[in-house]
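Quick one: structure below, then a few questions.
Left out: one protein chain. Kept in place: all the others.
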Amino acid sequence: MADFIQNYGFLLVTLVQQSLLAMSLYYPLMAGQLSLASPGFYAFGGYIAAIMATVDCFAPWRDLLGWLMFPLEWLIAGSASAVLAFLVGLPALRLKGIYLALATIAFVEILRVISLNLEITGGAIGIFGIPQLFESRWGYIWTFGPLLLLMLFFSYRLDRSRVGRAFKAIREDELAADAMGINPTRYKVLSFVIGAVLAGVVGAMSAPFLNTWNARQGTFDASINYLAFVLIGGSRSMWGPLLGAALLASLPEILRPLKDSRLILNGLVLVFASIYLPKGIAGALGRLKRSGK
Amino acid sequence: MAMDAVQFLQNFLNGISIGSVYAIFALGYTLVFSILGIINFAHGAIFTFGAYLTYCMAVGQFGIGGLLAGLQVPFRFSFPLSLLCGAVLSGIAGVLVERLAFRPLRSRGGDPLLALVSSLGVALVAVNVIQYLVGSEIYSFPSDVYGDIKPAFMFHIGSKIVVVRTVQMIIFAVSMLILALLGYLISFTIVGKALRAVAENPSTASLLGINVDRFILYTFFLSGFLGGMAGSLVGTSFGIAGPYFGVTFGLKGLAVIVIGGLGSIPGAVLGGLVIGLAEAFVPADYNAYKEAVAFAFLFAVLLVRPEGLLGRSLTQKV
Partner (left out) sequence: MKRSALVMLLLSLSVCTASAENVAAPIPVGIAVAQTSNVALFGQEQVAGAKIAETYFNKKGINGTPIHLVFQDTGGDEAGAINAFQNLINKDKVVGIVGPTLSQQAFSADPIANRAKVPVIGPSNTAKGIPQIGEFVGRVSAPVAKVAPNALNQALKQNPKIKKVAVLYAQNDAFSSSETVTFQETVKNMKLEIATLQKFMTTDTDFTTQATSVLAANVDLAIVSGLAADGGNLVKQLRQLGYKGIIIGGNGFNTANLFPVCGKNCDGILVAQAYSPDANNPVNKMFVEEYRRLYKKDPSQFSAQAFTGAQVFVEGLQRVEASSKKKITQMDLATVRTELNKALRKGSFVTPLGEISLDHEGEINQKTFYVSQIKMDTDGKSGKFVIVK
């Protein structure tokens, strides 16, 4: 068991982290919004944590708070992401479908280029030497793990709440929902902000996890990965992002023995999964469950 | 910083040069969207594939990486022939992509978003197969690939010069030519009419006796053909910088076709030129932010006029 943790600890925590990032895409999707903005907020949150953890002017805070500095970083990252999401979301969420996706892609790219150029973000090298909360990578299961459980519980409650029903109504038919008195803009922005806050907090947690933070953490490729996780896991179920991430994020590592051809196989899996699992893994499992009865 | 007339002219020429590269990439990209309403993320991979194919036929010398390390292809074709063959083979590759990634989804009625993921999977496979076969080295076409012409044209204006590279002018000319030909095809031929019908409404088109599947095939062939040719031409200008060479155009290409107007073929060219010009006029001090120019434009266009410069106005169907 100990060997397993030593060998695969990092991978397991990464799977949890990737599930959380997929979930950050799932909330806007619940309200029918295809937002690919998560990597932007992830990078943003990570930078906030990295800067707070390394820059001199925060040193007195670090000395004062000790390990409490980390939760403070998460709090500030989350709040800042909420504000940014509100500012970006309000105008952008008037767009629909692929246009919204493109606007969010543009947002991520702009953020990436800005972070590549500022001094405070360390330019191309980024920020390194980030103080650690835990010595081993597996230790970080104590930050990502509880967050995942919290978000699963949150999704469960959201599904059954008035807000959740409003999201689904908007996803099904925005015009009808509006006619029924549900303010689409308010709920769309809310779903977007929830996703952004989650991504920002995960970013803040990930900065010490990866030891370093740079502009390469928030790219378009990452958005497509998360989209793949959600779609292949199942976009209609709260377990979807988890299942998708568990499979797809571990795939490059599982295929490691294949050396050079592992990415080829990875791509093939993406193709076949999209074709043969149109409702995602969760959807397929749901169908099995129903047909089994 | 005040710009004098010469600088302005130079920046303008630069913008057209840079923009024609985007335009030629975007033409194939937008074709699939204009007929089928989907974004084919594998276009960048086909672009790359076409460049490698043309290189294989025109030069045929490979380096130390990959399965085919040290391969020296025994035959060699002239550049125009290689270009044509490369483009045709890329067209076939485009059809394969359609068969593998898009058609099965269509027939199962899958979420259209899955087409994005699926085409991305294909792109990943294609790029890595290329790397597996020929490694990641840089391959360049010989400098006399277009024959014995000057590498650049210089215009003297008073005591100053304005310069533009010949190959960029060739790319501009070709993109204009393709634009004209595509326009003619779509507007004035029967095939074009059928394509427009399919774009308007596939089920109605099929009711009218149009073999929708066949025309989708034609679209992907054409898109692949254009993509492969674009890749080869851009390869002659910048060299083929590795298997990821075309994939990096994919993201900016997205910005280009949206700004020009999703689905509008002249829009693709206009969008490319507009972005090229915008990037060329960025002052040197802010050169660092040039990358973000296309996306800032994209964001602005989406907020103000999502149908882009030449797209048709989107009406909400109630």
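To keep things simple, chains are lettered A and B as they appear, and every chain counts its residues starting from 1.
Simple rule for what comes next: a residue touches a chain if its C-beta (ideal position, glycine included) is under 8 Å from a C-beta of that chain, and two chains touch if they have at least 3 such contacts.
Keep in mind it's a predicted model, so treat the numbers as computed, not measured.
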item	value
Per the touch definition above, residue among A:Gly97, A:Gly129 or A:Gly145 touching the missing chain	A:Gly129
Residue touching the undisplayed chain, where the options are B:Gly44, B:Gly86, B:Gly121 or B:Gly242	B:Gly242
Footprint left on chain B by the chain that the document does not show	7, 10-11, 14, 17-18, 21, 64-65, 70, 128, 131, 135-140, 142-143, 151-152, 154, 160-161, 163-165, 168, 234, 237-239, 241-242, 244-245, 248, 279-280, 282, 284, 287-288, 290-291
Where the missing chain touches chain A, by residue	2-3, 5-7, 9-11, 14, 66-67, 116-117, 123-126, 128-129, 132, 134-139, 142, 210-212, 214-217, 252-253, 256, 259-260, 262-263
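Keep in mind that, in the parts below, only the chains that are shown with their structure count from here on.
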item	value
Whole-Å gap between the CA centroids of chain A and chain B	31
Chain A residues touching chain B - in the complex, by the definition given at the top	34, 91-92, 94-95, 98-99, 102-103, 105-107, 109-110, 113-114, 116-117, 175, 220, 224, 227-228, 231-232, 235, 260-261, 263-264, 266-275, 278
Touching residues on chain B, where the partner in the complex is chain A	39, 41, 100-101, 104-105, 108-111, 113-118, 120-126, 128-129, 131-132, 251, 254-255, 258, 262, 288-289, 291-292, 295-296, 298-299, 302-303, 306, 318
